[in-house]
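With one protein chain withheld, the remaining protein chains of the complex are depicted in position.
Moving on, here comes chain A:
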Amino acid sequence: MANVFAVQVFFIVFRECLEAIIIVSVLLSFLKQCLGQPGQDQTIYKRLRKQVYVGSIVGVLICLCIGAIFIGLFYGLGHDAWSTSEDLWEGIFYIIATVMITIMGLALLRINKTKQKWRVKIAKALVEKSHQKSRWMRSDWGRRYAMFILPLITTMREGVEAVVFVGGVSLGYPATSFPLPVVTGIIAGLLTGWLIYRGGNVMSIQIFLIASTCVLYLIAAGMFSKAIWSLQYYRFEVGVGSDVSEEGSGAGSYNILDTVWHVNCCNPETDNGWDVFQAILGWQNTGTYGSIISYNIYWLFIMACVAWMMYEERTGRAPLAQKFWQVLARVPGLKRIAGKKLEAMNIQDESVVRQVNSSMFHDSTIETEMVQLSK
């Protein structure tokens, strides 16, 4: 089944899709609140709404092209090089994939928070533009099509991110394992996004998200464990030479000294059905010290992360974060990045939003119409 449906790919596409939709929906709700109220000019509202839709769709199309090129290059050029020492590459790619999923996965649970965040971000962007009077924003074109460019860039950004993630996660998979999870991921993302936008039952959406995040992390933990397993197996293979595969599942097909358990069946590589079990839970018919310990450490790490983030949310302070960036700020070269982060920590977000609320549309293409809107 892993040859037709890479579960990891599905979740990444789903997640990126959802994020893009949230941003677009935030934009749409901006518009609706500012312009879409009864008694306001519906033609302008509709025109801008159309811009948002067109911008998002164009962004998606562009990133689909980028993705196609990316994957084409990847399979056209590099893939053969990895088949020679499959287990080594599998181990490395799985580690990369695990890191990616781990970083983006928990954000899936912060749909509501992300919405808020994006509200701030978009507002910030608008404020900045109007303050700095940047060239494109001041230009007539930029003003006219702000509501086209923003979603275009957003969806493109998310899309390229998805392509990179999918690429990283799926390095070990054959090309046939892509199309299905990509398509279903997009469908699921759109559906969920639509539900959120429509303001469906918040609770049940959240439960759905929680469930899918749990599955995502089960996969990630399994992948991490499998990565360590593959690296260990690679080492064993190198020691043995080419004889290992000859042994099937029996004694001699694995390093007995590393083994915590071994069953002479249920080999995900050869036995039907067990590959699904492996894709979702990281099952191996040989449990090694490395794979089992890494599996447990991964979960402990996730628990620690969750605890850390919840602590940060509750107290408003990320333990050690300020310190971390302060230290980094002293490192030459990283000063700018660290400085930005520190600055961001001190900005009052809500004031920015309020500023947008009051000023954004005064300065835009629709200035004249906006007069009646201002408070």
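One rule holds in what follows: a residue touches a chain if its C-beta (ideal position, glycine included) is under 8 Å from a C-beta of that chain, and two chains touch if they have at least 3 such contacts; residues count from 1.
Basically, contacts and distances are computed from a predicted model.
Peer 1: What name does the UniProt record list for the absent chain among "NADH-ubiquinone oxidoreductase chain 4", "Multicopper oxidase type 2", "26S proteasome regulatory subunit rpn3" or "Signal peptidase complex subunit 1"?
Peer 2: "Multicopper oxidase type 2"
Peer 1: Where the complex has a chain not shown, which of A:I44, A:V58, A:L88 or A:L109 is the residue touching it?
Peer 2: Looking across A:I44, A:V58, A:L88 or A:L109, the contact with the absent chain belongs to A:L109.
Peer 1: Could you tell which one of A:I103, A:V306 or A:V331 touches the chain left off the display?
Peer 2: Per the contact definition at the top, the residue touching the missing chain is A:V306.
Peer 1: Tell me which of A:V166, A:A221, A:A279 or A:A338 is the one touching the absent chain.
Peer 2: Going through A:V166, A:A221, A:A279 or A:A338 one by one, A:A221 is the residue touching the chain not shown.
Peer 1: What is the set of chain A residues that contact the non-displayed chain in the whole complex?
Peer 2: Within chain A, the residues that touch the unshown chain are 30, 33, 106, 109-113, 115-117, 119-121, 123, 202-203, 206, 209-210, 213-214, 217-218, 221, 236, 239-241, 243-244, 246-247, 251-253, 255-257, 260-264, 287, 292, 295-296, 299-300, 302-303, 306-307, 309-310, 313, 316, 344-345, 347-350, 353-354, 356-358.
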